[in-house]
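In this view, the complex is presented without one of its protein chains, the others remaining in place.
Going in written order, the chains are labelled A, B and C, and every chain counts its residues from 1.
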Amino acid sequence: MSVEKKFGDYGGQYVPEALMPAIEELTDAYERYVLNNEDGFMDEFRRRIRDFGGRPTPLERADQLSERYDREVYLKREDLLHGGAHKLNNALGQVLLAKYMGKERIIAETGAGQHGTATAMAAAHLDLPCEIYMGRRDINRQRPNVFRMRLNDAEVTPVDVGRGTLKEAISETMRDWARTVETTHYVIGSIVGPAPFPAMVRDFHSVIGEEIDRQFRERFDEPPGAVVACAGGGSNTMGTFDAFVDGDAELYAVEAGGSSLTVDDEAGVAPHSASLSTGEEGVLHGARTKLLQDDHGQILESHSVSSGLDYAGVGPELAHLVDEGRVVPTNVDDDAALEAFHRLSQEEGVIPALETAHAFGFLEAVAGPETTRDRELPETVVVNVSGRGDKDLEAVVEETDKRDLENAPSMEVFDG
Amino acid sequence: MSVEKKFGDYGGQYVPEALMPAIEELTDAYERYVLNNEDGFMDEFRRRIRDFGGRPTPLERADQLSERYDREVYLKREDLLHGGAHKLNNALGQVLLAKYMGKERIIAETGAGQHGTATAMAAAHLDLPCEIYMGRRDINRQRPNVFRMRLNDAEVTPVDVGRGTLKEAISETMRDWARTVETTHYVIGSIVGPAPFPAMVRDFHSVIGEEIDRQFRERFDEPPGAVVACAGGGSNTMGTFDAFVDGDAELYAVEAGGSSLTVDDEAGVAPHSASLSTGEEGVLHGARTKLLQDDHGQILESHSVSSGLDYAGVGPELAHLVDEGRVVPTNVDDDAALEAFHRLSQEEGVIPALETAHAFGFLEAVAGPETTRDRELPETVVVNVSGRGDKDLEAVVEETDKRDLENAPSMEVFDG
Amino acid sequence: MSDAAGLAAAFEEPAFVPYLAAGDPDVEASLEYVEALARGGADAIELGLPFSEPIAEGPTIQQAVVRSLEGGMTPERFFEFVEALDVDVPLVCMTYYNLIYQYGDGEPVVPFVERAAEVGLEGFVVPDLPAEEADRLRAACDEFGLDLVFIVAPTTRGDRLAAIVERVSGYLYVQARLGVTGARSDVSGRTAESLDRLAEQAAADIPKAVGFGISSGEQAAEVVAAGADGVIVGSALVDIVAQGHADDDPPGVVADRLEAKARELKQGALAGAQRPPRPEGT
Partner (left out) sequence: MSDAAGLAAAFEEPAFVPYLAAGDPDVEASLEYVEALARGGADAIELGLPFSEPIAEGPTIQQAVVRSLEGGMTPERFFEFVEALDVDVPLVCMTYYNLIYQYGDGEPVVPFVERAAEVGLEGFVVPDLPAEEADRLRAACDEFGLDLVFIVAPTTRGDRLAAIVERVSGYLYVQARLGVTGARSDVSGRTAESLDRLAEQAAADIPKAVGFGISSGEQAAEVVAAGADGVIVGSALVDIVAQGHADDDPPGVVADRLEAKARELKQGALAGAQRPPRPEGT
């Protein structure tokens, strides 16, 4: 196997020259260890993601949803992975790779803290020092995740520039890397960034789809009709889709439709994060991909009720697969995502991450009792439950409170 | 197999007469469905605890701890079970049993909220209405768990009597049950209460030890030398031990030593929860067992930094096994538990529940660099990681702040 | 069924059996209250020895238990309380099994029963002690000539009922409804059902006192008309104590209210006996 640097015209390596040697070194390590299992790297990775991470995760029939949507709905339970999201697949893979490469230090950016906590856990597990960059604003919004990173002995470095969110944290991490590339590995948190990150991150996550394929065939003797995953950067998405790209399953990538799809060009603000469905080609954070940008090419501020989807770019491979017509991009707005969050929690006893809830919002939109779309979904559908919702409880309660949702539980119990 | 109602002199059914018919009905159902797999009950339970719960959970070698303690230390990762603790094994088993029994409603008590959230998840999953009793004080201390129960569509009913904690919630749930036994099943949260609960709850959890036995033998071709678990009521404890009781492995039950083992008889307060190591025989919540009580037989208020261990009683089977010399009771104080919490988080990348941390505190005490005990632990040790620490983050930060612990990370990052 | 006859004698006419937690809200007032009930016509009195985990009680009695414990009540003080009482009706100790079990040294249970006999108690009700676990206590009661009352629930049938009937003495405490103690304004249809069921059992010749939720003379009358040999009233009386305590009323005033309430209930019980018997099977 050789390293994929581009996906059609997307991808590439648009980074400062100072990073290029590190990226070449990484490309080489990726090829040797990941693609060719040199020194048994992949064996060790598979062992650790099993014993430390908890793989395989189950494929569960969703009884109530199957009834509601009158088709077989299955849940891929990545929410049960250690740390509570698919993120660990990649974080553990990259930290282990850094160790094989002889790196002495790990850095990563984080927005909501999911990738940061996964990286901190992996670094603690593999005994490497770790520093996580996180916007000041995010730090104050995501206390529990900051606690978790600190408890795993990771430094958490506040980023005070700009709005103090993910975009700034990514830029700051790249700056650290530009300074320290020789001893440090930068663990990127999705299938974004310069090659070889998009392909490598996908490869660490592709175990998701491989398991689905095996688990589904054990029951049905054929692959699922449709596979659905939410998409921010797109790592859970490609991890879920990869095993099916060469087959016939319909692949749906569900983005955050936010509060509206209408961009405020003047303010530089997109009230959504649907770069795959509405964005245009451009270059961001090291790769050519689909972006939310204004007419001049400045990156728009994206928005979503779910911070893990709140990103103006998307993985170049997904952009390519959308152009090819292989992946169907779609999106679900904040309200529908919250309703889907409550539905899954109440009907299946699985409290999903808000990111994940978008995937279920799509199901409701195309197959629910009040569907407005005339897409006919196949008889069997697998939805990736990319993470659990524990991190989102306060946000969900707050956002639910602001709205008049059909199925919101009251939180009156606290009033006494 | 027949139903175990007593364990030596312990156990029995000390409950109001109004509950006895329900308890007899339950005993019958336990025997038919659980012990004799009638209607394929156990097959369905095993399938659901696999697909919904995420079994089997891994048995992981703890690399850094193995080095620190100079022996093979393995972690049984119950923290990866859906909901974040072993609790679901029992909650799912009992809710499913209630369904087989034709019950229409589920009730349960909860202290810290772990059993309540597990029960709420299971009830949502199996589509049964559910009401959870919880002390007012606990409700206000455990917001996230209350959110989770409400999100799973469980009613959460505040208990305002007394101190508003677990003890009062148990009594209140028994009162509800006394009123509604005909249609309602009471899901007790540990191996306590009247027969058949202690045996039945153990049976639902015994999959923990069965998996350990199989997983350990796959590596070593023999059973572990010692098995360690924390003990509150003792459900994770007996779930872990059950497969080993008839063998030679040393079995250590680690209780909460709290701030001191000295009881304040005047105030009716035990500053610990070590009923197995220090309690005396008596009758509480339906069973004869070891208790924390004053000279008159009044139950003491127990204390522990970990709310899940904070209970004045303990499972009758454990009391019996301790009297028989088969299980070694021991305890670890709040400080040592907190230090163990930080150690596991930092060295293994696993943030344990505070309850679980006690089990690791024992390891440090008997095998750590500054061990003060002269017990010689066997060469191979399995510790049950009964739950994850996400629920404890705020408490740990607060309790750590009050103390001068050796290995506490600073939380300064918030100060900016 | 034991042959101890002490308590059964209280049921010669339709009986009124009140309950109060001993020492609620303090020992002195509580003595006065119990004596007021006797004056009001009680045929026997159930005295609660408070346990820290009263799982069979509703909120009213729970709070009484808390007040009494906070006032320093202990088993020994309870016995002294009984000794200090100036009443001439039989007294029953209502408590939970752990207190009986832990009392004194030597063979468990026996010291408690011995001391109870010494202070003149006539029997026990132990809500968390099912018949199956009661042999030790039954034996001690026999040894010291005390009665052991059991509660029969609306759901108690067949073998269970037989086990109870076999061990009971004094009277059967017939629980009027499912649930826990607490005053309610209606009397459950299940009472009649239970009494019918009991009538069919060997239990025919032991007095049956109905309790749980009775709070008025009218209810007492209904219950007796339905075939009960007496009524047990707890929460409705404890409510009076609680209210007086909350309002800081002088104990004498509260005692008068209790006496008046006792009179109403006793009259109700007597009046019930005059009503036509229920038609079969309702």
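Observations on the structure shown:
Convention: a contact is a pair of C-beta atoms (placed from the backbone, for glycine too) under 8 Å apart; a residue touches a chain by one contact, two chains touch by 3 or more.
Everything numeric here is computed off the predicted structure, so don't read it as measured data.
Shown chains touched by the hidden chain across the complete assembly: A. Taking the complete complex into account, A:171 is the one of A:37, A:140 or A:171 that touches the chain left out. Among A:112, A:181, A:274 or A:381, only A:181 touches the chain that is left out of the view.
For the chain left out of this panel, the touching residue among A:3, A:245, A:261 or A:283 is A:283.
One chain is missing from the display, and on subunit A it is touched by residues 12-18, 20-22, 24, 161-162, 167, 170-171, 174-175, 178-182, 268, 282-286, 291, 293, 295-299.
Convention: only the chains that are shown with their structure count from here on.
Centroid to centroid, with C-alpha atoms defining each point, subunit B and subunit C lie 37 Å apart. Averaging Cα coordinates per chain places subunit A and subunit C 65 Å apart.
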